[in-house]
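Not every chain of the complex is shown here; the ones you see sit where they belong.
Chain lettering (A and B) follows the sequence in which the chains are written, and residue indices restart at 1 in each chain.
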Amino acid sequence: MLIAKIVGSLIATLKTESMLGQKLLLVEPFRVSEDRATMKTTGRSLVAVDTVGAGEGEYVLIVQGSSARATPETQPLPVDATIIGIVDAINIGQQQVTL
Amino acid sequence: MLIAKIVGSLIATLKTESMLGQKLLLVEPFRVSEDRATMKTTGRSLVAVDTVGAGEGEYVLIVQGSSARATPETQPLPVDATIIGIVDAINIGQQQVTL
């Protein structure tokens, strides 16, 4: 899975039928910085659906590929990126990464 | 999913049988710019099939991998990239990204 930050949302009025009503979140995958003290963006942009009620600015856990459909909410959807958790803390050794 | 811009189309007369009659669109994945005000191309080229009637110049939502077959139209097709929506707007905080 990837760690990503929710940076915004998308509006897409015209969608394939099964996606109607699905909230589309704009996320950026992040990685741990070289000094392992903070997170830094990879610069990539992904769109994910949400199963946990996450909001803008939060770090989330993203599952990709066919596994993105392995939740009750996303099973029938044509999606390849799903938010499956909200990241509260990342611990490296005795340190906590600043989120 | 990826945000991509439709830049053109492909003609492929000789195709595997199930793809006959399928329109093939040339798309470029885009990402949000560093200042988060506009979109910029990733420089990559993909070919996608369409389920929503999108046209050249439009930003669309692309699903990849086996999930590209998780729509009624694409279920029997050997495709790994499907357009599942037309992007009307991208919102980051209180700002709207220029499309």
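Definition applied: contacts are C-beta pairs under 8 Å (C-beta built on N, C-alpha and C of every residue); 3 or more make two chains touch, one makes a residue touch a chain.
All of these numbers come straight from a predicted model, not from anything done at the bench.
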item	value
Number of copies constituting the complete assembly, 2 shown	5
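Definition applied: only the chains that are shown with their structure count from here on.
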item	value
Copies subunit A and subunit B - rotation angle from C-alpha fit, nearest 5 degrees	70
In the complex with subunit B, residue positions of subunit A that touch it	7-19, 24, 26, 28, 43-48, 56, 65-66, 68-69, 76-81
Residues of subunit B defined as touching subunit A within the complex	1-3, 30-32, 34, 36, 51-54, 61, 63-68, 70-74, 82, 84-93, 97
